[in-house]
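Here is the structure we will look at, set down as structure tokens.
All protein chains but one are shown in place.
Let's look at chain A:
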Amino acid sequence: MVNHLEVPILETQNLTRYFDIGKKQVVHAVDGVSISVGEKEIMGLVGESGSGKSTLGKTILGLHNKTSGSVSFRGQALPQKYQSKDFQKWSKKMQMIFQDPYSSLNPRMTVGEIVGEGLRLHSESDAVKVKERVADWLSKVGLQADHMSRYPHEFSGGQRQRIGIARALILEPEFIVCDEPISALDVSVQAQVINLLGELKETMGLTMLFIAHDLSMVRYVSDRMAVMYLGSLMEVGKANEVYFDPKHPYTEVLIGSNPEPDPKVERNRPSTAIQGEIPSPVNVAPGCRFASRCPKVMEVCLQTTPELLPLKDIDRSVACHLYL
């Protein structure tokens, strides 16, 4: 079997995060997710908006409390509810890069203060040394040391995302969650940021959970890919294999709706649009979550929820009654 299953750097067991919104209404944002990410692996996480991708990422890092289930980092269980000392301890190991480079940087802080804040809070109190490290990191992410005294509004979207990356990586974490790091950027700049993350992954030995909704980009970036729908994982496997040979009907639909930059392919593509939209995650009914939109729905799908189980011949887990 593959090595990553033996030594996962990060593992979740039945991780659940519900939000109580009053009147006995509960949002099932993340519902029983078990996932493991191996050492130096990039795990791609895809799904429509509202499928709980970002909530999963934030719950793993302790930015949301866990409703139930557990997360462990190198075999060590992480606290159910983070106190400030837990953040102090774990944020050196695990960090996050946020989606929107415009709202995730404090407009009143200089770039030097933003990038150096983690250092000042965690390890380094000597201002000169902080400055040196910040300058070093700014050049590592393709900015210049003299950008330190500027404010975020003076930078373009791609440059801000680089600042966000420097802020996340300056403490040299082992695991980072990238929450749609490129979706706010232009195509030509997306590739710059992706390649930067790739280089840093190589030099620092990073492990990543890469959240995105751009499937072709996730295939490019990731080693393995997990497909999420309405709070649960539908399919997990090697990125290339999942993309080119999807097993779960939802993965098929998702990949089938992704337009390719090739007019001949697109001309010949039948109208694959799936009807309907992702249902509300409030008080989810029993049965498979995708049953209401699934083109291959069966009787059993409406009654029992399929578990995420490994397939026989290939390295793939699918939650679908078709494969039980």
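Keep in mind that, in the parts below, a residue touches a chain if its C-beta (ideal position, glycine included) is under 8 Å from a C-beta of that chain, and two chains touch if they have at least 3 such contacts; residues count from 1.
Definition applied: contacts and distances are computed from a predicted model.
Student: Assuming one chain is omitted from the figure, identify its UniProt name from "NADH-quinone oxidoreductase subunit D", "Acyl carrier protein", "Anti-sigma regulatory factor" or "ABC-type dipeptide transporter".
Tutor: "ABC-type dipeptide transporter"
Student: Among A:M43, A:L78, A:L215 or A:C301, single out the residue that touches the unshown chain.
Tutor: A:L215
Student: Which is it among A:D20, A:D146 or A:E277 that touches the chain not included here?
Tutor: For the chain that is not drawn, the touching residue is A:E277.
Student: Going by the contact rule already stated, which one of A:T16, A:N258 or A:T305 would touch the omitted chain in the full complex?
Tutor: A:N258
Student: Can you list where chain A touches the absent chain?
Tutor: 48-49, 156-158, 186-192, 194-195, 198, 213, 215-217, 219-221, 239-240, 244, 253-254, 256-266, 269, 271-275, 277-278
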